[in-house]
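Rather than the whole complex, this shows some of its chains in their spots.
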Amino acid sequence: MSLRAATRVTRGLSGLLPCWGHGQARAPPLLFCQQRNNSTSPKIRVEFNPTSGVAVMHMQSPPVNSLSLDFLTEFCIGLEKLEMDKGCRGLIITSSQPKVFSAGLDILEMYGRSPERCGEFWKAVQEMWLKLYGSDMITIAAINGSSPAGGCLMALTCDYRIMADQPRYTIGLNETLLGIVAPFWFKDTMANTVGHRTTEMALQLGLLYNPSEALKVGLVDQLVPEDQILSAATQTMTKWLAIPDHARQITKSMMRKPTIDRLTSNREADIQNFVNFITKDSIQKSLRAYLEILKKKKT
Amino acid sequence: MSLRAATRVTRGLSGLLPCWGHGQARAPPLLFCQQRNNSTSPKIRVEFNPTSGVAVMHMQSPPVNSLSLDFLTEFCIGLEKLEMDKGCRGLIITSSQPKVFSAGLDILEMYGRSPERCGEFWKAVQEMWLKLYGSDMITIAAINGSSPAGGCLMALTCDYRIMADQPRYTIGLNETLLGIVAPFWFKDTMANTVGHRTTEMALQLGLLYNPSEALKVGLVDQLVPEDQILSAATQTMTKWLAIPDHARQITKSMMRKPTIDRLTSNREADIQNFVNFITKDSIQKSLRAYLEILKKKKT
């Protein structure tokens, strides 16, 4: 089965699975159980260690782990499989691509696409956030490269963020620099992490922070030399695994549920809002200009 | 009259008194006026200085000022008496027990008790928080010992926190370590003090901070050598007493009312929620295991 076909099927399945199972009894692992450990797919590679109960998700979509519809679909399926596996208690997310954690939303999904396709894409972005921000697992971002926009969002949804102490790397919600706008749930996630004022200034200016600035404002929790990032993440995970799961999960849900509810109760409107905005002529023009800059950079 | 009978009576009275008189005219001092100054009861000792208008409440319930139903009842009665006394403008809360401010909720009130008794206990915990967080008086916690869980909550409800600079002492909402969960109003009180992100991580991990860490995250406002804690509290109190009461009280109410309203409008559901959770077999098992560890420690 081609990747295309695979993602189509799984996307279909995705609709049958609970969007966010937090607080409910976990459904028994169904379809994915057979192929549980060390599944490999083109854009995501998952290593699961049943002894420790920890999975490591390597994002390996060249060149920069852009969040395309295909990427997000695979990502959410991978996440769902782990979430349904009672043996999996912790998840470390990291990148296999050099110098980048994730470059964020794939601009090609927003430029020159039909409104229907844009809507489908945005729903997948929402799904990724809902699943990750509401995950019952302990989630740690091992940020071993730059992480702008959607890449930063992905890191912010985790429980803990460790960044490689490499001054060239940057992280931040820099949407305004492209003439677009971080939606309210990106904003909420950032404000929950660094507070209202830092968020207000960062989002208006599209600030990208280097690692030591990011640590200072609280956008990340810890800096380590790049070659120690996975061992540091594993060490931190051990500390978190010592906490009884049930109490930790209820506590996490209590902290995040109001923010999650804001999106789930406005999901359709948020999609419509995105589609209307992104398909505007002026915005499409901005994106084309940006794509041309990117093209020139490559040559 | 035995302590038991006394608390039963006063608990009865308590129902007749406004739960939280903030913003209303203070009721004229009624029953307690006669015995106003320097009242002494087994678990709480109150020293009131009519000249300064400041009361010091010494918690003296061996060994660790656990918040039992009896303790909470006495505490609330003492608080109510001071609150109704127009001459009393400030309250300093401290401990007479060595090395501990308060060890928090008494586990014996949660283990092996009937649902009714658990509900009565939880109502008393709510009452303590409502009275203290909404107090018209200036409240200062002089934290001269460790202050986990409910002890930390008590400190967080005050207007200002001074902690003894003794590295062995710790403070924090560490409920998850016991397999239980800090309820939403514990969470709200902590988030109002140290922000959303610090609260999210601290509650998930059940973090206990030493004094300098607590100062750094804002869980306490000031550290002093242990033998200077009461004089430091008195000095701070003098600064606060310089502010016109009426304006300060309205301001305090404006800051805290939304948080207080969340509990008052969900009080019964919160009790039910606690009772359902704490009487679960799995939770009772956790508590028994914890009690056995405590027993072993003693021997």
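For clarity, chains are labelled A and B in written order, and residue numbers in each chain start from 1.
Note that in this section a residue touches a chain if its C-beta (ideal position, glycine included) is under 8 Å from a C-beta of that chain, and two chains touch if they have at least 3 such contacts.
In this text, all values refer to a predicted model and were calculated from it rather than measured experimentally.
The complex is built from one repeated protein sequence; 2 chains are visible, and the structure file as a whole lists 3 copies.
Going forward, only the chains that are shown with their structure count from here on.
The angle of the rotation superposing chain A on chain B, based on CA atoms and rounded to the nearest 5, is 120 degrees.
Rounded to a whole number, the gap between the C-alpha centres of chain A and chain B is 40 angstrom. On the chain A side of its complex with chain B, the touching residues are 159-160, 191-195, 218, 221, 239-240, 243-244, 246-248, 250-252, 254-256.
Against chain A, in their complex, chain B makes its touches with residues 175-182, 184, 187, 195-197, 199-201, 203-206, 282, 286.
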